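Pasting a structure below so you can have a look.
Only one protein chain is missing from this complex, and each of the others stays in its spot.
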Amino acid sequence: MAMASAAITQDEKPNYLNADYGIKSWLLTTDHKRIALLYLISITMFFFLGGFFAMLIRLELLTPAGDLVTSDTYNKLFTMHGIVMVFLFLIPAVPTVLGNFLVPMMIGAKDLAFPKLNLASWYVYILGGCWVLYAIITGGVDTGWTFYTPYSTTFSNTNVVAAAVGIFIAGFSSIFTGINFIVTIHRMRAPGLTWRRLPLFIWSNYATSVIMVLGTPVLAITLLLVAAERLFHLGIFNAQLGGDPLLFQHLFWFYSHPAVYIMILPGMGVISEVVTCFSRKRVFGYDFVALASICIAVLGFLVWAHHMFVAGISVYAAMVFSLLTFFVAIPSAVKVFNWIATMYQGSISFETPMLYAFGFIGLFTMGGMTGLFLGSLGIDVHVHDTYFVVAHFHYVMVGGMVMAYMCGLHFWWPKITGKMYPEGWAKLSALLTFVGFNLTFFPQFILGYMGMPRRYHAYPPEFQVLNVLSTAGASVLAVGYVLPMIYFVWSLRYGQDAGPNPWRAAGLEWMTSSPPPTSNFETTPVVTWEAYNYDEIDKQQEVPVAS
Amino acid sequence: MSEHAHPTVKSFFGIWITLLILTAITTAASFLELGPFNAVVALFIATCKASLVVLFFMEARYLPKITKMVIVTALFFLGLLLTLTMTDFMTRLMGR
Partner (left out) sequence: MEQQKETATLGMWLFLVTEVMFFGGMFCAYLIYRMDYYTAWVAGSERMNIYLGTTNTAVLICSSLTMVLAVHFAKLGNRKATAIFLVLTILLGLGFLGIKGVEYHEHWVHHEFPGPNFHFDAPKPGAALQYSPKNVEIFFSLYFAMTGLHAIHMIIGVGLLTWLLVRNARGDFSAYYNSPIEMTGLYWHFVDVVWIYLFPLLYLIRHK
């Protein structure tokens, strides 16, 4: 492999990066790989914007008094942090960056089913994102990313309508991507690639797409009704007319709970790919892991009112939703067990992607378990709206999802760019991320249990030590995120040439050159092997290269 | 262009007339005093009309299995939204 890349360097061999030059060839591309890079750049920018708001929040919380910003400004900070991170980073990240790049390649196709719709999806994302930016710049929103009524409809004096419209538009990006993935996976698989030979990353993105298609429209109508109430006095949630603010919450969480599965499922798909590769083993219980993705997608729609236990819903409904919440934990646990079982007696190596995968498995498990605590009615009465909840969702979202995203970026970086990142710096960043993350968020479990409310800019002095620890952790975490930015960019110019398959990984995407040609494969592959055939791969001297 | 029997222009007119008749019936029925069954009748007729449009005008009968599953799934999840939300609103005053 080293010989092959020495003979023909990346610059000479035609690939999707050098196929065409000029800004128009990027902004008008229909190549799923280029669109993935467009998303990578925009999502990274929004990630750092959301991180900027997080930094201001943590700075305020260094001291018990509300002395850095006013309470109104603080409300805007956590709102904007939530909106940007949830809607403009977490929901799109893995599907649009890794999914767009890899889904066609993993199934042996030249592109997605609807390439122009894919480009439209990015433009709609940008339009929605800019609309949200406009809402931020012209004064911000202070309702919380959850837009609860009647504050958002009646009493807030901030840019609620602009933010709602921005998110509404960005939601279409989700829907277009979801439709594209479902049709692609159904109809464009290579000959021989049966459903049970698909990589689990595909199953995860398929399940995610189902949620996107079914759930996002409900958020869309809910935000539209909030905007309609503010603009046109259509008082559907107006309590003065007999409207029920809880109806808003039901409609909002009907999407927003499955939304968290939109965020985590693609990440789980990444972990399945990485754990198998760095254990040199087939995944344990393929059928169960694939089925678990579908179960998470379906069960995820049945639990939303666990966000509303203390909001005033009937206690009988609360009990039903609490029970259903326990069920949804089962398929996630199945996945964790199966990943561990995959590693058992595997030949494990500790490259950076595997480090992130280890981090994911541990931190996601903690986040998931604390989710069960919150799903228990009795416990939730005590810890709802405290930092316990904040810690829980950051464990699953940051310790889980963002780690999985970094894991995937590192794993597939050689495929996407043809370059290797510097392993030493990458391992350091992974370590800093892990340490920084735990230092930031573990104290928050304790704070929440002790009673510190969330969304408050001031707190009792006895909570200060833990808050200082948390802010210190956030600084370390920030370094852990900035370093990859630097070395990834560095690697584009100075990184070692990667070759088609530096990890000797299974999967069709590794059977073509790095970076891939525009049409992905020279000839359409015909698949006659099962997924994760690492025993066969390791028997051979060299991985067969289709191109 | 497709393997299935092609619907004829005549069949389209037949469905059209049926839809118009059902519309007339549902409006007329609304003037009758049927108590709670007014709603049942109205929704039943609406579902008949919707089924005719989906099955015949949108040719859902001839769709591949996966596309039919897509339609069923949509209705199922809409049902979930409605029924599970109702479990809250309908049991709020229970036990009082």
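Here are some notes:
As written, the chain order gives the labels A and B, with residue 1 at the start of each chain.
By our rule, a contact is a pair of C-beta atoms (placed from the backbone, for glycine too) under 8 Å apart; a residue touches a chain by one contact, two chains touch by 3 or more.
Because the structure is predicted, anything quoted here is derived from the model rather than measured.
Of the candidate positions A:Asn15, A:Thr96, A:Ser121 or A:Thr216, contact with the hidden chain is made by A:Thr216.
For subunit B, the residues touching the chain absent from view are 1-2, 7, 9, 12-13, 15-16, 19-20, 23-24, 26-27, 30-31, 33-35, 38-39, 42-43, 45-46, 49-50, 53-54, 57-58, 63-64, 66-67, 70-71, 73-75, 77-78, 81-82, 85-86, 89-90.
Listed for subunit A, the residues touching the missing chain in the whole complex are 113-114, 117, 175, 178-180, 182-183, 186-187, 213-218, 220-222, 224-225, 228-229, 232-236, 238, 240-244, 247, 250-251, 254.
Keep in mind that, in the parts below, only the chains that are shown with their structure count from here on.
Distance between chain centres (mean CA atoms), subunit A to subunit B: 37 Å. By the touch rule above, subunit A contacts subunit B in their complex via residues 186, 210, 214, 218, 244, 246-247, 250-251, 254, 301-302, 304-305, 313-314, 316-317, 320-321. Here subunit B touches subunit A in the complex through residues 66, 73-74, 77, 80-81, 84-85, 87-89, 91-92, 94, going by the rule given at the top.
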